[in-house]
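Apart from one protein chain that is not included, each protein chain of the complex appears where it belongs.
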Amino acid sequence: MKNFEPEIVAFCCHYCAYTAADMAGSKRLSYPPNVKIIRVPCTGKVDALHMMRAFEKGADGVYVAGCLEGDCHFKNGNTRAGQRVAYVQKILEDLGIEPQRLEMIMMSAGMGERFARTAFEFTEKIRELGPCPVKPIKK
Amino acid sequence: MQTLKNIEHDRMTGLKVLVIGGGVGGIRAALDLAESRRNVILIDTSYSIGGLMTRLDRTFPTNNCDLCTVSPHLSESSRQVYLDLKPMTRLETLTGEAGQFKATLVTEPRYIDMEKCTACGECYKQFPGAVRFTPGLDPRAPTCMRYPQATPYAFSIDMDKVTDIKALQKVCKADAILAQDQQQTAVVDVASVVLSMGAELFAPAVLEHFGGGRFDNVVTTLEYERIMSASGPFQGDLVRVSDRKRPKKVAWIQCVGSRGINKGDVPYCSSACCMISLKEAMVTKERFAENIETTIFYMDMRTFGKDYELYLDRAKNDYGIRMIRSRPHSIVEEAGTKNLAITYALEDETLQKTEEFDMVVLSVGFRVPGSSVDLARRIGVDLNAHDFIRADHFNPVVTSRPGVYVCGVAQSPKDIPETMVQASAAAGMAASNLPAAVDLPETELDFVPEKDVSGQAPRIGVFICDCGLEIGGVVDVGKMVEFSKAQPQVVVAKAVGYGCSSESMLLIEEAVKGNDLNRVVIGGCSPRTHETKFQDLLRRSGLNKYLVEIVNLRDQNTWTHMNQPKEALDKSFHLLSAGISGVAKNRPLMDQTLPMSRNALVIGGGVTGMTAALQLADQGVKVYLVEKNSTLGGLAKSIRRTIEGEDVGLFMARLAEQVSVHKNIMVLTDTIIVDHSGVPGRFKTGLQTGLRMNYMQVDHGVTIFAVGALPNRPDAYGLGIHQGIVTQLELDAVMEDHPEKIKAMSQVVMIQCAGSREPENPNCSRVCCQAAVKNALRMKTLNPDLEIFILYRDIRTYGFYEDYYRQARNMGVHFIRFSLDNKPEVWIENDRISVFTEDGILGRKIQFEPDCLALSTGMKADDETTEDLAMMFHLPRTGDHFFLEDHVKLRPVDMSVRGIFIAGTARSPKTIPESITEAHAAACRAQALLAKKEINLGAAVAKVDGTKCAACLICVRACPFSIPFINEDGYSQIDPAQCRGCGVCAAECPAKAIQLLAFEDDQIMAKVDGLFGGLN
Amino acid sequence: MITAEQKPLEEIIAYIEPYDRIFLVGCNECVTVCAAGGRKEVGLLASALRLNSMKQGKTIEIKEITLERQCDPEYVEELASDINRTDAVLSMACGCGVQTLAGRYKEMPIFPAVNTLFMGASESQGIWAERCRGCGDCLLGITGGICPVARCSKSLFNGPCGGTCSGKCEISPEVDCAWCLIWERLKALGMEKRYEELMEAKDWRPSGGGGPRKIVRKDLVL
Amino acid sequence: MMLRKKLTQGEFAVLVELNIPKGVDISELVTHVRHLKSRIDAVVIPDMDGGVMRMSALGGGAVIRREGFEPVIHIYGRDRNRMAIQGDVLAAQALGIQNLIVVQGDAMANSDHPAAKTVDDLNELDLLSMVQSLQKGLDLAGFDLKGKPAFFTGCQVQPIRDDKHLLEEYEKAKEKIAAGAQFIVVPPVFDIPAYTQILNKFKSLKVPVIATVFMLKNVGMARYISINDPGSGLSDELIGRIRKAKDRETECVHIAAEMIRSLKGVAQGVKISAVGWEDRLPAILDCAGL
Partner (left out) sequence: MKTESKLERILASGNLAVTSECGPPRGARPEKVREKAALLKDHVDAVNVTDNQTAMVRMSSWAAGVIIKQMGMDPILQMVTRDRNRLAMQSDIIGAYSLGINTMLCLSGDHPKFGDHATAKSVYDLDSVQLVRMVQKMRDEGKFQGGADIDCPPKMFVGAASNPFAEPFDLRVSRLAKKIKAGADFVQTQCIFNLDKFEKFMEMVCDRGLNEKVYLLAGITPMKSAGMAKYMKNKVPGMDVPDEVIKRLEGVSKAEQPEEGIKIAVESIQRLKEVKGVHGFHIMAIEWEEKVPQIVEKAGLFPRPAVENL
């Protein structure tokens, strides 16, 4: 599995993680290109359905990146997202898919380094796990 | 920048404010004025704006990347309709008087047509000598501009160095080089002027004992910033100049050129340098290597700003930065290694020490450049003893010439937050010479009517920007265009060079119209900075602005994966595919708006609250000024004189009188805030007044928090036990009311940091050092024979207060240092006060028996009040219970909730003039918001499909703002005017009856699908 | 409201294992409100089932539909047009819905995807608690509005058993002792005396003891 | 049951003070009052208290009456002369308002019309006599009225500062009763034993005494009252209780409810002043077991 390049989707909150990702860019911090970002106004908007959809479409890993605890622009959207992530992790587990493929991560807008490090660590973690057992059947 | 000429034309009518200097202060002032619908001309002698801050790597105390924090301001400046930016321009003369000045502006030739220049960098590549770019240490030309998002986005040519103008013109594909460009002079009517020229940094080359600029590895703090910067000479790698090797031992030397001892020094304190060095040392450890040994040589550690003391503690305790209290007198370079030997003496040791370092950073302070002195003389504003602009003692942004205001380092040395505060304050003051904001006409950009695209199949245009080499240098734009063309529903795909240049924007606009496109994808940089720009483009093209999707190819792809071009290209395909399939689902949306309430609520009737209220009321804003005590005045009422000798009582009485009789101010004393609701621009707050607690509700568009702080009265050093032990505040009153008591004294001891900088109150109270010096000086005047001992930890007489500190020393006031772990002790025996302290220099305990012991107790936050308000208004506070501003650096008077501002000691301890400045700043920021007729709430609001709703109440319960309710028809209803757009309800709705507009499920799903589909 | 919760995925997967085309049918009434079988849960379960089949290397076709109310024949009729294009139906409604479907589409295998639990009330967001057992002879009028049938672990009619501890039931400290609640409530209402009235043995016929129950409103019958 | 009947028969009455809008939008007022349906005995409507201009109590009273509640309106001499007041009082009766409380007008210090001219033609005792006179069918000039009004008229006591002041207010109340006051409204005290003593003192005047329960809303307000009104008996413990509460607003509701409960046996009725927190009144009543 050395050559395995995981597909990773990151749902990022506009106010923090997305900004942090931009900041990682402006600092030219390198992280694996496997991570692709979808911007949301708040992680509280990320539905369990969206996370599942990413796996259905072929993601090997998904993470939801929101503001630090207590820092949500909408009070508690990030904690709601965290609860939802835990719920979907349970579904994945029931389906025999490693729940670690889904994660909730928190960071502030200023944490460009953390964004890059997280992207790196998450990618490595998924690389360890190998391809998601539900890769869609290529037509 | 699209219509510089047109703007020029439009702006010839109506009064303007002239802002001089395009650093952060000038930009802030100009933006504040423009936001409050005042016409502004921002001039700078340089060819692009940004000033010193754009050259810093990161700023303290957040250690954020400077570029990232400042760039939104820069791009905003080019968008503002009211803002006219004139680089390479100086003010020659200023005649007339406030309200009707005539300003003569001289613009130097740029030899480049900014309309045409795309900043491709070709000219610089070919003629590096003649095309201007970053000065200083930078040996390479990253994008040939000082920083990546330069404003204006164009080069300039140094014609003196051009040998063959034809050849130069030839390399320019945009045909932007104007060989015949000439100096231009214009006379404009301006109502007021804001001076924000900033200052230079001291060049230490004159200092022989520090190498006189000859040693490779001795750099200034600014040069060190450039070395660490990603856009710097070593691409952000920390190495020594001499051998390009990572240093293992770096030393900083403070006060180089400041607090004058040496040749070429100035006597004042440059205020910002201590924090800069601490930051550099911390970033060194954080970013490069934990084990790089960092040492700071200093005299007094002046971390007096908000939460700066905590920063110092972190530097010492968490990062292990070595702090040595000493002023080294020389640096010697070792011949072979080019290492540097520093010789220094410790205060409690007689022997000198010599230590070797790999690199030495000289912490240089601010200097007034000759050009500023000339300018001041030309326009007739007075300078102070140090050639800074002389400012009013109570209102530091007011100069000697009415109608001319000053901010930032041009007034006194300071750091960025204080510059931002002064900038806003100056802008507010400057605006008062113009018609009141509420009377100004609204100016709207004209857009063509929107086409109805509903029911049409998506016709998508994809435009890909190369952003110079930023995108195009990493991935092949052509391949991306080809890829996009192959995607379903894509009608046009094009490369557009610099997508955000006016030329490219025009090209896109034409393509949209010509191909009858109804959806647009822009592949470029971050939507965070550029979405609005392209949304405007769509509106000009007759499309709803929500039909565009920005694909972040630069910040989140080519910048981060520049070393993996193949992978970056593959990722860009994914991202484009997601953007294309996403945009197909975009729908035209209407922004939600609410009419703005033009009232202001000012909480706190101290000096800050009154000043802010008055400023707003003068601008025609109806102000409710709420004070919980029965009289106005607050803490400042108990201060008698300022250090400059001004009568505070008189000033306060006048201020209170002005406020009380103002027809636009309703003063509510004995009044408590009891409830709060609403959205920025339409707040509703409940007040209860008097002992009967009569209730009333007020509508207001903005709120200013000026609740102040409390004088600290720590249970320390016998305070409250003996009548001879007093606070500085009490001493101030004694001197004023009973000078004879002072005359009868023979010895006075003062203890600094009483109850501050200690674990229970870790921050510095900022005002106490100058208060002690002030009182000492005044006592010495009253009683020259009086012996005064000031026991201190660090003397923090920042800026020009240093003059008073020096004066006190000269007058024989004794300063004795102590440390936190060896604090003075106070005994009372037979009604006599005894103070014991360890004298570091003598190395033994000494005892005083003073007639009076004055404690510098500073201030602490009014925990109960700030807590109450923070809960009601949902605002954050700091660990020591002050209110926490939205951005400690760039938005010091804005709170995290829009429309709520903070000023004065409710934010952090500060002096009366500083509080007044903040009050003006907050009022100015408030005014900018009030100048809008409507509050734009964006389009991202939740919408309920009543036919699907099961009225389960989940949205009602989950909404963080309690907006949804079940209506009479039995389904959930969400008021778009109140919805904040987080989407929590949409994500939790079990019936999928709620959608968050602009982020609807099908849009998000389409993006997910796009990321994985359409490839191969 | 009827409350339900989703069955373990394993069980659902086992039901539909033999089929390739599944109709996943939600209900927009009670099960939506208790977040067990509304549109959102239908979507989630469909997604999970698809993931599972992909994992097996199988393609499965799931059609998602959420009916206004699965226990009314008219709404159930909505499935008629497409039912032939499916191999099995998975219902996310309560038992009433499943049976209504089974009654209407007799040829079609119908499986439940949720366990129907009880008639409950929402205590707070995400928490539902049993409140009524439909015993057909409501005595809330004399027990202070708190039902001993549904809320006492032993359905006692004459007072708490000896196991009450700090107002909680002996079976779990999470469960309130219904009789403590009743007693407090009676006291608050000044109706303590009521307690000592003997409650005679209950007639269980209306609660199902007399066989399956039915309500016939003659005036409404067409 | 009518307020008069209830009070005179010795039954516990619950009065709620509601603010009238500054403006003509009465929707909030009506919504709030509807939530109190059949839970309270009367609605007390102050008239431009604090000197803040708003819809008159007379108008507000008519609105409340229309909603099926029994209004009690304030009358005072600060803003109107004897002509205006008599006219309004007659109008009130015609609109179905049968209860009055004669109050002292608040000072204009924090008024939104500080420049307004104050009238002060009649004082509290004058007003009470005026009502008496009108009830007899004569106006203040002695002319006959066409039809006599009948009111249930109360008076108000000023906040009690200390024992001496209590005696003064007691004497004044005595005079007011002599002038025709039929019940007394006593301002709030947060220390129940102390309040009980005060209420008992007034009870000796043999007219129904109504205690006031004042809604604390936050720490700042409680602190203000405790500092500026030493007679209020608002202790640091009470402030601390609000401060320490997890949900401060709920705690404030509990405090008010507790006060109502402890006053039940002491006073003849309570007037709940929740101004600004009208939406929490049902919760307060629930919590107080009313």
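Chains: A, B, C and D, in written order; residue numbering restarts at 1 for each.
Here is the rule we use: a residue touches a chain if its C-beta (ideal position, glycine included) is under 8 Å from a C-beta of that chain, and two chains touch if they have at least 3 such contacts.
The shown structure was predicted, so the numbers you read here are calculated from the model rather than taken from an experiment.
> Check the whole complex and report which displayed chains the hidden chain contacts.
C
> Could you tell which one of C:A80, C:A121, C:L139 or C:I171 touches the chain left off the display?
Residue touching the chain left out of view: C:I171.
> Looking at C:E74, C:E174 or C:E200, which makes contact with the chain not pictured?
Looking across C:E74, C:E174 or C:E200, the contact with the absent chain belongs to C:E200.
> Of the listed residues C:E11, C:D137 or C:E184, which contacts the missing chain in the full complex?
In the full complex, the listed residue that touches the missing chain is C:E184.
> Which listed residue (C:Y15, C:F118 or C:F157) would be found touching the missing chain in the intact complex?
That would be C:F157, which touches the missing chain.
> For chain C, which residues lie in contact with the unshown chain of the complex?
153-167, 170-171, 177, 179-180, 183-184, 192, 195-196, 198-202, 204
As a convention for this text, only the chains that are shown with their structure count from here on.
> For this structure, which two chains have more C-beta pairs in contact than any other pair?
The chain pair sharing the largest number of C-beta contacts is A-B.
> Chain B to chain D: how many Å between their CA centres?
Here the centre of chain D sits 52 Å away from the centre of chain B.
> So, what's the distance in Å between the C-alpha centres of chain B and chain A?
32
> Any chance you could list the residues of chain A touching two or more other chains?
Only 47-49, 53, 136 qualify.
> Enumerate the residues of chain C that touch no fewer than two other chains.
Correct list: 40, 43.
> Which of the residues in chain B come into contact with chain D in the complex?
Against chain D, chain B makes touches at 628, 630, 666, 668-675, 686, 688-697, 864-865, 867-869, 871-872.
> Which bits of chain B are touching chain A when the two form their complex?
62-65, 67-68, 148, 230, 235-236, 526-528, 552, 554-557, 559-564, 567-568, 570-571, 574-575, 578, 874, 940, 958, 960-961, 980-984, 986-988, 996, 998-999, 1001, 1004-1005, 1007-1009, 1011-1013
> Please name which positions on chain C make contact with chain A in the complex.
8-10, 40, 43-44, 47-48, 50-52, 54-55, 57, 59
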